[in-house]
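With one protein chain withheld, the remaining protein chains of the complex are depicted in position.
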Amino acid sequence: MKEDVQTEENKSSFVPLIIAAGVAVLLLGLAIYIPLIVAGLVIITAALFKLFKDGASEKYAERKQIEEEKYPLESVSKEKLGLWIFLASEILIFGSLITAYLYVRISSGSWPVATQTHNVILGMTNTIILLTSSLTMILGLYSIRLGNVKGLKICLGSTFALGLAFLGIKLGIEWPALISSGFTINSGLPASSYFVLTGLHAVHVAVGLVAVGYLMFRASMGGFTSSKHVAVENIGLYWHFVDIVWMFLFPLFYLI
Amino acid sequence: MYGEFSIKEWLTTTNHKRVGILYIVTAVFFLIVAGSFGMLMRTQLATPNENFLNPFTYGQIVTLHGLLMILWVLTPLGAGLANYIVPLQIGAKDLAFPRLNATSYWTYLFSGLLLVGTVFLPGGGANTGWTLYAPLNTIQFSPQSGATLAALALALFAVSVTMSSINFITTIVKHRAKGITWTRLPVFTWSILMTMALALFAFPPLASGLLLLTTDRILGTVFFSSTQGGSILWEELFWFFGHPEVYIVVFPALGIIAEVFMTFAKKQLFAKKIFIIEFAAVTFLSLGVWMHHMFTTGVDYNTLQVFSFTTLAISVPFEGLVLGLVLTLYKGHIKLTAPMLYCLAAIFTVTLGGVTGVLQAFPVLDYAFNGSYWIVGHFHYVMAGTTLFALIAGLYYWWPKMTKRKYNETFAKITFAFSFIGFNVLYFPYFFLVDMPRRISTYTASTGWASLNFDSTVGAFVFGPAILLTLLNLILSYRKNDACESNPWEAKEMEWTGNYSGLTPEPQNVDITNAERIVTGSQSVPEKSEIPNNGDLI
Partner (left out) sequence: MSQPIPPSAIDWNNLFNLAASIAIIATAIVMAAMVYFVIKYRQKKGHTKFIQKIGPSKSRARDALIFAAISIILLLSLTIASYRLTPNARFPPPVSESLVVKVTAYQWAFRFDYPNGVNTTGICYVPANKSIIFNVTSIDVMHGFGLTDFRVKIEAIPGRYNVIGITTPSLDGNSELNYTIRCYEYCGVGHMDMAASLFVLDPTAFNTWLNNQTTINATAAGG
């Protein structure tokens, strides 16, 4: 049975194959040949462009609704449920990494004093920036719930700018200062734990920025209305999660 | 049938049936690769002082055999069948996120290719055993880039599984057809739900450990090269994943055995509600037993004793599951088809493998077992035995549904006999090799291990070819021109209703308008008053 015609039931797409290939090339590059990392990133970016285009054109959106068993999660859309389950796995990733950090710290006996190693002011600033970005994200959601597309775009833009500021302070000011003072990633366990955990968090912020960028793109094409804005809510949930993780990392590394 | 689709259609498909077939075919490919490694190992170990595989080659083969079999063969075979069958069983038109499903598959395939590719790199692949213990896995003791790539491939696989678990859990929660309430959910779907929920919690710690290992190897962090972190940190992270992983491997098998027993004993599952409760208990408890893999690490003994208790505790509901399956046969009308035979064999191996596991739950007994061939015997009984046999049974059982063909029943029974006999000759001797360490590439004649090892290898040369012939039987059937009827087993579950579904993209081929009647087990369409109170099946 041939279906090269896009039908209701035919949801075929090249994106899964290309994204998987891009990630594989990236990992191969990490292990054996650095330039391949760039190739992998290029492939992933290309696939993401296609993915976002498809998302904006709503090519794969659900159309038919059939009567289904819904108990006990009647009011939760499948995208939101999927995202919550994803967040559960993320909680375990960060949870196990934090546990590993606590394990090596307790095993170590002595550990450098946090307030002397890290710039607590900058850390606090970043915390406030991230919290504010969560606020703007929520305001954006409320805006679109009321049908205010312009408000949504302003809030998304603010979130994006604040997230960018977070990364800028961390990667542009904090980390260079630490590295020049000898606190480098291979200088021992304290630096290892700090850079890996905050680094992974920063990667999550960066991914969040890409997602927010996608929302801005879709909003500018008029893709969101007061009744149709599932992506805003779900990506907002992800953003809040990334914020909450920082709420744990900040005291664990900067204060104690 | 499959040839009607173009390559492009296979590369871009997101349909659950086709993705399921892709999983199964790929898993079979890795089965042949990893199985060949097993045959090589058994050939070398048949006689003392063999060195046709030098120790480094042997070590890589041991590592790949373990990693591939557990993660790239057994888990995906279950996932492939789940992909095909679960949406049909619950009357959903596809999984909740079809493109994510396809992404799961392609990342799985590429991660496996990367892993197998590590042996071709200069310096070779990982040489640590599948458990990748620290500090042997660090750059100091495994300087080859192949070891880094192996860790990354494993991490990619963890990502693939996490995507699958998000997909399956959402699908089963949100996309059941009207009438399929939680108590009426088919057993195989229940087993997949448990598998995926467990995978969601088990794989992240592995991913974290691999992240720390990768930063150690590439960026110079010191998590596993320091003594404050080191061996114990790795073991904690790895086994927190590793123990639930083996339940992830075996759960789909239990679900398949339940389905096959129901169909070929023409009976409902014995005490389905209790079965599901026990299943949930095993799922939950499996997150709290991991340190029984660490009984010889010298960790505080009282802590280890706690885990000994939890390990013994988990054996209670688990044996309850096995008994529930056996009691399903009670007063049934039993037909000994090939899938039925494989499932009966699987019950035997899970009982034997399970009780040896109970013996290992005592730390003082484990002092003798740990790191020896007894352990190898134990886990091959439950994995190569129960899981593989049950998955083969699942393939046989659902073959007419997936391909509209019937394999040769007589040939299947013959290969079953050889598989079962070969399996036991291959693995039973291991329980008598308690002093033989694992992963050794050879041994001297003075150890006295030679005769048992030789016997075991004889079994391997019966078991291995028998598995290949099983696969051949399936492949040959699919090429026949005459199709079989759509429900040759007269099975009663949802996936058998409606028309043959094959690989067509049409979403609803099962009889979802009658879902409620079907899952409550009514044979004919009853009057309203005949439907039991809440559809319970016990």
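Note that the chains are named A and B in the order they appear, and that numbering of residues resets to 1 at the start of each chain.
Assume a residue touches a chain if its C-beta (ideal position, glycine included) is under 8 Å from a C-beta of that chain, and two chains touch if they have at least 3 such contacts.
Predicted model, so just to flag it, every value in this text is computed and none were measured.
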Contact set of the excluded chain (shown chains only): B
Residue touching the undisplayed chain, where the options are B:65, B:99, B:267 or B:380: B:267
Selected from B:352, B:412, B:474 or B:494 as touching the chain missing from the view: B:352
Residues in subunit B touching the chain absent from view: 54-56, 59, 62, 127-129, 133-136, 141, 226-228, 230-232, 265-268, 270-271, 273-274, 278, 296-298, 301, 308-309, 312-313, 315-317, 319-320, 322-323, 326, 329-336, 344, 347-348, 351-352, 355-356, 358-359, 362-365, 367-368, 370-372, 434-435, 437-443, 492, 521, 523, 536-538
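By definition in this document, only the chains that are shown with their structure count from here on.
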Separation of subunit A from subunit B, taking each centre as the mean of its C-alpha atoms, in whole Å: 32
Complex contacts: residues of subunit A adjacent to subunit B: 1-4, 7, 9-17, 19-21, 23-24, 27-28, 30-32, 60, 66-71, 73, 76, 78, 81-82, 85-86, 88-90, 92-93, 95-97, 100, 103-104, 107-108, 185-186, 188-189, 191-193, 195-196, 200
Interface residues, subunit B side, partner subunit A - complex: 4-6, 8-9, 11-15, 92-94, 96-100, 102-103, 105-107, 109-111, 113-114, 121, 145-146, 148-149, 152-153, 155-156, 159, 162, 165-167, 169-170, 173-182, 200-201, 203-205, 207-209, 211-212, 214-215, 218-223, 226, 228-229, 233, 236-237, 240, 504-507, 512
